[in-house]
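Below is one structure, written out as structure tokens, with a few remarks after it.
Removed from the display is one protein chain of the complex; every other protein chain stays in position.
Naming follows writing order (A and B), and every chain is counted from residue 1.
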Amino acid sequence: MTKRQLLRSGARTPALSVLLVLLMAAPLAVTAISGAAAAAPTSSARTAAAGLVPPTQGMAPQKSVGKGEGQLNLIAWEGYAQPEWVKPFETQTGCQVNAKYAGSSSEMVSLMANGGGGQYDLVSASGDADLRLIYGGDVRPVNVNLVPSWKQLRPFLQSPDFNTINGVHYGISLQFGPNDLLYSTKAFPKAPTSWSVIYSKQYAGRITIPNNPIQIADAALYLSAHDKALGITDPYELTQPQFNAAVNLLKQQRLLVKKYWNLASDEISLFENGEVVVGAAWPYQTGQLLGAGDKVADTIPSEGATGWADSWLLATKAPHPNCAYKWLAYISTPQVQAEQAVSYGETPDNSLACPLMNKISKGSCQSLHADKPDVYFKSIKFWKTPLAQCDNGKPDCVPFQDWVTAWTQITG
Amino acid sequence: MRAALTLSPPLAWFVVIYLASLVAMLVTAFWTVNPFTNNLQHQFSLANFGDIFKSPIPAIIGRTVVLATCVTLTDAAVAFPFAYFMARVASPRARHALFVAVLLPLWASYLAKVFAWIVILTKDGTLDWTTGSLGLGQPNIAYTKIAMWVVFSYLWLPFMILPIYGALERVPDSLFEASADLGAHNFRTFRSVVLPLALPGVVAGSIFTFSLTLGDYITPLLIGSGSGTNLIGNVIYDNIGLANNLPFAAALAFVPIVVMVVYLLGARAAGAFEAM
Partner (left out) sequence: MESRATRIALVVWVSGVLLFLFVPIATIVLFAFDKSNVQSWPIKRYTVHWFQVAWDDPSVRSALWLSVKAGLGATALALVLGSLAAFGVHRFRFFGRETVSLLLVLPIALPGIITGLALRSFFTFGGINLSLLTIIIGHTTFCIVVIYNNVIARLRRASGSLVEASMDLGAHGLQTLRYITLPTIATALVSGALLAFALSFDEVIVTTFTAGAQTTLPIWIFGQIRLGQQLPEVNVVVTAVLLLTVVPVALAAKLTGGGGMTRSSVK
């Protein structure tokens, strides 16, 4: 057969085969389209009532912890599942830990879609994600009686409003930290007393703040002290005028910022190389920089600070609930709390962890403020998801979606 | 039927897995998210597409396209003499060594390379140190658009060198001889023989450099300053993750898709698909 004959015989059938395949795929695509609704990161199956009630509120938590299922799937921040404390857990309980690391609260929310998709058991979400997960129906009530160390948690973290709604717990608080002010001791021989330094032209081009829309709350916190006329009481519940004022402040600050840091190591590099002299940070960065011999220090200025508090929340469709409860019990014990706090550079929720921290690393309890009384932390406004519904019941507040849009406008 | 046999598996793969999922995702662009409950609302709406025209999205889109173009032109200019040398001047052994040298950086992790560039470009970094020692002052270009341009050009350079080399290598010696016989001097030969034959290779490489820059969001995060350095990929990423606003992210996704389809059609017209 010549090439021409070969080609001619095949001329019509390939077109047919393409058509056939397309026809086969069409119904698939159509069902995929309607199925994508269920697949999308926001749960569409439930339409929440106007008076927001967490969809899973009625799910009764289990009464006892049974035999472990052999596996545990976590969504965690990098550094929250270190071998140091994971290995003993695996040996003790026989639950193999698989960790999916997420880089942002929103990634966590996205991964937990559909109740964890039947794949994940626990998520170590920060306060700005918790409410989204709870009201999205992606997490379910937890029985705190199955977590012996829960009673040892600091009182204000036992039932905080970012993981406990209507008296129902959706998770166990884990660790927390302030978004404090990090500064170079060369540029600031005396510790700054006000957040005004990061809004000041004096340090133009040498300032860094996180690349996170929740920063609008930090601006709001600053304004709550410096522009009392606005009447800001809760930096996460802002009416439109209050919101606009905060956004304006940030737009002015944009010209002064050298870089909006995304990763902790970004900020560490910035300080190490002398690119910036002051910025908003976590105690983690301070620890790393001091460890590298850099001359820095951190402080919480007079206006107070925002902070983050992480909780382990239980997925609605957790495939390994017994292992999940075993983990909750384990991770809240004083020893493990101390290990994690020192390793990561954060403050443990368990009030008995302090002396154990100093055993691991001398002075760590003090530098991470684990020795302070509860009242010290009153000045910290912990992250929570801004919702359209304010605490007073009125729908005046600006929802987080708009925070993201505004942030895109601020940073351009 | 033989054709059906050879084409069906790959086509089925493509249509079922890739295209269907792509279409399904793009359809969500026509829906919206309820700001109170964060749930998807399946009513047809063009609101998201309108939002694309709201500041600063158009500026970001423009910035991305301009950057992608600059990177493409830079890489084409840098790669061409290199590829020409490899194809026509280098000895077989040198050619082999150069080929390995071009492929090797592809095996060093993208993230590690970008991180290394921070070390190089930052204040008192390698670049500052070098230019300072030579008395040329200290540019300190980290976290600027110029830094992004340099890093992107660096990352995609091998993808430009290889297709141009491929195209040039296929030009038979006889064509050069014929051109010389007809009385053309070197530059004329280059302009009238080499360039047209190499062009498909350049266009093929440009598909890589253009599209890879168009969709990248990691490099702007690490290398950019965050203010005025966001690209389309960053906004899409923010809206998938941060805002859980999948419809808007999907609407945004139309932009690079449309840009690339137009680019691909042009590339095909220029014969690039023969040269990849």
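Note that in this section a contact is a pair of C-beta atoms (placed from the backbone, for glycine too) under 8 Å apart; a residue touches a chain by one contact, two chains touch by 3 or more.
Since this is a predicted model, take the numbers as computed values, not measurements.
J.: For the chain that's been dropped from view, list the shown partners it touches.
T.: For the complete complex, the undisplayed chain touches A, B.
J.: For the chain that's not shown, point to the residue among B:W31, B:W149 or B:Y237 touching it.
T.: Looking across B:W31, B:W149 or B:Y237, the contact with the absent chain belongs to B:Y237.
J.: Using the touch definition up top, pick the residue from B:V71, B:M148, B:A198 or B:A249 that touches the left-out chain.
T.: In the complete complex, the chain left out is touched by residue B:A249.
J.: Which candidate, B:V119, B:I146 or B:A178, sits in contact with the chain we can't see?
T.: B:V119
J.: Give the residue, chosen from B:V33, B:I57 or B:I207, that touches the chain omitted from the document.
T.: Candidates B:V33, B:I57 or B:I207; residue touching the omitted chain: B:I207.
J.: Mind pulling the chain B residues that touch the left-out chain?
T.: With respect to the unshown chain, the touching residues of chain B are 2-3, 6-7, 9-11, 13-14, 17-22, 24-25, 78-79, 81-82, 84-86, 88-89, 92, 95-96, 98-113, 115-120, 122, 124-126, 129, 154, 157-158, 162, 165-167, 169-170, 172, 176, 180, 186, 207-208, 211, 214-218, 232-233, 236-237, 240, 249, 253, 256-257, 260-261, 263-265, 268, 273-276.
J.: For chain A, which positions touch the chain that isn't shown here?
T.: Here the touching residues of chain A are 1-3, 6-7, 10-15, 18, 32, 35-36, 38-40, 73-74, 78-79, 83, 98-101, 103, 113-114, 117-120, 263-265, 268-269, 272-273, 288-289, 291-294.
We take it that only the chains that are shown with their structure count from here on.
J.: If you average the Cα atoms of chain A and of chain B to get two centres, how far apart are those centres in Å?
T.: Spacing between the chain centres: roughly 32 Å.
J.: Which part of chain B faces chain A closely enough to touch in the complex?
T.: 1-4, 7-8, 11-12, 15-16, 19-21, 23-25, 27-28, 33, 35-40, 42, 55-57, 59-60, 118, 122-125, 142-143, 221-222, 224-228, 230, 235, 238-246
J.: Can you check the complex and tell me which residues of chain A touch chain B?
T.: These residues of chain A touch chain B: 10, 13-14, 16-18, 20-22, 24-25, 28-29, 32-33, 35-37, 40-44, 46-48, 50, 52, 104, 106-107, 109-110, 132, 135-136, 211, 213, 254, 257-263, 266, 269, 273-275, 387-389, 395, 399-402, 404-405, 407-409, 411-412.
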